[in-house]
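What follows is a single structure, written as structure tokens, with notes after it.
Removed from the display is one protein chain of the complex; every other protein chain stays in position.
Chain lettering (A, B and C) follows the sequence in which the chains are written, and residue indices restart at 1 in each chain.
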Amino acid sequence: MKAKNLIVSFSVLMIAWLLLNWTLDPLIVAIGIGLSLLISVLFCSKCTVFEGIKLGPKAFAYTFVYILVFIRELIKANMDVTKRVLTPGLNIEPGIVKIKTNLKSKMARLILANSITLTPGTFTIHVEGEYFYIHWISTEAVDIEEATQKIANTFENILKELYE
Amino acid sequence: MNNLDWIIYLAIGIILIAMSLNLIRFFKGPSVVDKVVAFDVISLSGLVLIGTVAVLTNRVIYIDVAIVYGLLSFIGVIVVAKYLQKGL
Amino acid sequence: MDIFKLIGAIMLLGGSLSLLVAAIGMLKMPDVYNRVQVATKASTFGAIFSFLGLAIIKFEHWFTGENWLGRVIILIIFIYITNPVSSHVLMRAAYFMRFPLSKLTKTDVLRDDTNSNLLKEPKNE
Partner (left out) sequence: MLKNILIALVLIGFGVIFYDLFMVYEAKTELTDLAHYYAKNGANEIGGANLVTSIVVTYRGFDTLGEVTILFVAASIISFFLKLKEDEEEKVIGSKDTTELLVTASQVLVPLIFLFGVYVFMNGHLTPGGGFQGGSIIATGVALMIMANPNFKINTQIIHWIESISGVAFVFAGVLGVLLGGGFLDNTFKGLGVGEFGTLFSAGVIPIIYSFVGLKVGAEISNILNKYQKSQKSI
């Protein structure tokens, strides 16, 4: 598990270095390899962020699925916000509800919370164990099961394929 | 090439209007959190302005400036939130 | 190449309109929580969309010369990670400082759970 952590962290840093420099000059690539190795050994020899990540063609494909779904939800969210803001009068019904998630991996939970924050009408306000507290601008369901079904299920199913 | 620049200038005008509307909330905001959120949105708009200026003047290095500015605004918001909660 | 400039400029315009929506939402919404909610969604979308537009305007530099695309991708990933997190931290601080919720609020599960000590309190010694 530790080696996997190091490999993932190293490749993330290396990709960032190549994106910043945008060249394949061997000297720059060599400096990037050394630097990424140093930083990932310094920071990620004990870190638990990338634990439980799945590597392989299936996970790679699901990354694209996630990005597409996320973009669709982001655009939907902004149509929703624009409609709420530009129609006269306040047609909101805010409330704080609780949802339950089964995800264990830290990174998956961060991505889930960010996705909930950026999708229509919902906002992660507090995280406590397996429960997420959501501020919902138009409360449609108070029950845990129903709220989970409505808010988190699309992303959770995709993230389950990416992390275990 | 220059005939499409007016769209970019229009976008700059809209962003400036958005920034001044946020400034109203910044001065008026009943609570301190309102002010911090207004500041956050203003800095994000400023980020887009920096990017637009980078395109207009053809200088790619301004995008680096935008990255550093975004980092600073993120850290600033977190510092204020921590301070509000219990004192750093 | 002109078509790319047109697409990029229109995307930039859309992003700036989204930022304007965020500003109007800040003025219109009744309490802190709804303001943060609206402003975060609209401004994050506006910034990401505008930067994509700026990268597309510079399409001819993507593979030669100056590095526009790489830096813009880094910036977009950075905004995607940081902006929801900073708003989340701020809104949490507001909630635990007991800023009042708007009168329209229907339900507040978190308040009930906090009162019944379901949440872990830090131990004071």
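Going forward, contacts are C-beta pairs under 8 Å (C-beta built on N, C-alpha and C of every residue); 3 or more make two chains touch, one makes a residue touch a chain.
Values in this document were obtained by computation on a predicted structure and should not be read as measured data.
Considering the intact complex, the chain excluded from display touches A, B, C. From the options A:T82, A:T101 or A:T124, the residue with contact to the unseen chain in the full assembly is A:T124.
Listed for subunit A, the residues touching the missing chain in the whole complex are 9, 12-13, 16-17, 20-21, 25, 27-28, 31, 35-36, 39-40, 43-44, 47-49, 106-107, 109-110, 113, 124, 126-128. Interface residues of subunit B with the unshown chain, by the touch rule above, are 20, 23-24, 27-28, 61, 64-65, 67-68, 71-72, 75, 78-79, 82, 86, 88.
Although one chain is not shown, part of subunit C still touches it, namely residues 78, 81-82, 85, 88-89, 92, 96, 119-123.
Throughout what follows, only the chains that are shown with their structure count from here on.
Central chain (C-alpha centroid nearest the global protein C-alpha centroid): C.
If each chain is reduced to the centroid of its CA atoms, subunit A and subunit C end up 14 Å from each other. Averaged Cα coordinates give subunit A a centre that lies 24 Å from the centre of subunit B.
Multi-chain contact residues, meaning those touching two or more other chains, occur in subunit C at positions 24, 36, 44, 67, 71, 74, 87, 91-92.
Not a single residue in subunit A touches at least two other chains. Only residues 2, 5-6, 9-10, 12-13, 15-17, 19-20, 22-24, 26-27, 32, 35-36, 39, 43-44, 46-47, 50-51, 54, 57-58, 61, 66-68, 71-72, 74-75, 78-79, 82-83, 86-87, 89-94, 96-97, 99 of subunit C touch subunit B when the two sit together in their complex. The touching residues of subunit C, counted against subunit A in their complex, run 18, 21, 24-25, 28-31, 33-34, 36-38, 40-42, 44-45, 48, 67, 69-71, 73-74, 80-81, 84-85, 87-88, 91-92, 95, 101-102, 104-111, 113, 118-120. Across the interface of their complex, subunit C is touched by residues 1, 4, 7-8, 10-12, 14-15, 17-19, 21-22, 24-25, 31, 33-34, 36-38, 40-41, 44-45, 47-48, 51-52, 54-55, 60, 63-64, 66-67, 70-71, 74, 77-78, 80-82, 84-85 of subunit B.
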